[in-house]
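Sharing a structure here in structure tokens format.
With one protein chain removed, the remaining protein chains of the complex are shown where they sit.
For chain A:
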Amino acid sequence: MVQSSSDIENNKERLLENLHQPSDFATRAITFQGKRGLLLYLESVSDTVKIQKSILTPLSSNEKATIEETVTSAKVGVYTNINEAATRLLKGDCLLLIEGDCSIYAASAESEVSRAPEEPFNEKVVRGSHDGFVENMNQNIGMIRNRIEDTDLVFKQFSVGKKTKTKVVLAYMDSVVNKDILQEVERRIESIAIDMIVSPGFMVEFLENKSFSPFPQFLPTERPDRAAAHIMDGRIALLSEGTATSLILPVTFIAFFQSPDDFNSRILSGSFFRLLRMLSFLVATTLPAIYIAIIGFHFEILPNELVLPIKASLEGIPFPPIVEAFIMVFTIELIREAGVRLPTPIGQTIGIVGGLVIGDAVVNAGFISNVMVIVIAITAVASFTVPTYEMGASIRLLTFPLMIAASLLGFLGIVMGMMIILLHLCKLESFGTPYFSPFAPIDLQGLKDSIIRFPIWKMNHRPRDVQPKDTDQQQRTRGWAKRAPKKRR
């Protein structure tokens, strides 16, 4: 605890010492009501235009009032502790030291560095909002507020990271959210003791129940409309400063397969897309395994017409099917990983080289069978139809153990593998809510928005897995569609 003194030069020296002589430190001598003064700020985090407008101009014109009354900044704080004043400086405040005055005045002048909202790169939609979160917390909060104009919408701030002091905000609807879940989330956030929080990935690992589960238990999203919709369901959105990704918690398995597009397209086509995605989940996890099992164990399951073409393509292949499959999956993963990091034009080139050249050459060379290339290609495409990147990655990981099981035990291996996955899904809970809802525990109301989507006017209740306080989300949405009046006799 270092107290400030009335000697402004001394105060300045102590502040500089506290901040280890920063290179972006700026100072300007001023006079206020005839007294000498110093204005201190950090060029990198303070906005000079703001300082000019709300501090310097008023100071030079006013002659009588106190500093707090004169300065027109949004916030003015008074400190007598050098350490506290230094933290204010780091937050972008401009410090005022006046000769003969022990207090240090901190006037807010932080510069707002932000970019324009853009459509999130990996959550594109065909119709609807093309808005996306940015790195600036206030702007993100604003985007949610614009979508939910209700006094019940609460933003609760926490600061995580002993050194980085990252701002973390929980957004939820007070009238809907389950208080037990909220309390548990708060308790877990407060218990995080770490120097540095860099990305949402850190928060995920500190908050989730089962870190080694292959399934993501929080839904990362950069779409404000998605976040707002989940908040209205009674879930909690976790925003953190400096990242455009918000985390929705607790979520269910099915949330990873829903896309805002489902509700922008017509009911039938929306349901069709949903079905397609759920099917793609099954295909992506089991298709290579089923193929390996059929080739290795159950050739007799194929009808006669199919036996010949498949036998012919297998002719002369030096590897067993499991090795073939591993080579192909490995190649595809390589191409994908290479494509992610590269700039778009080069990424496309890599895709063409990898997909066409390697795929064609490997068959011509007789290393891999035609059918295996088809199977692995379909699997890869299917795994990319999942609208959430995290779930897609999880699914691709699950393919491997199932392939191994299939090569050891055939269909039996696949069934046993799927049983383990299912059991795990049934056991998985995030913040006390069942992860595999509405399938297990089965929830008929919730099934309306699962593998298919019902008309929006049929979904009168919020999802039950989070046990919201307010379960009804709408009544009589089509009030104009009056029933034909009953005939009176």
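Keep this in mind: a residue touches a chain if its C-beta (ideal position, glycine included) is under 8 Å from a C-beta of that chain, and two chains touch if they have at least 3 such contacts; residues count from 1.
In this text, contacts and distances are computed from a predicted model.
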Which of "Malonate decarboxylase gamma subunit", "Spore germination protein GerKB", "Tricarboxylate transporter" or "Ferrous iron transport protein B" matches, in UniProt, the chain that is not displayed: "Spore germination protein GerKB"
Candidates A:Ala312, A:Ile352 or A:Ile442 - the one touching the absent chain: A:Ile442
Absent-chain contact - pick from A:Lys35, A:Lys75 or A:His298: A:His298
Option from A:Leu59, A:Ala107 or A:Ile181 whose C-beta touches the chain left out: A:Ile181
Residue ranges of chain A at the interface with the undisplayed chain: 180-181, 184, 209, 297-298, 300-304, 409-412, 414-416, 419-420, 422-423, 426-427, 429, 431-432, 434, 436, 439-442
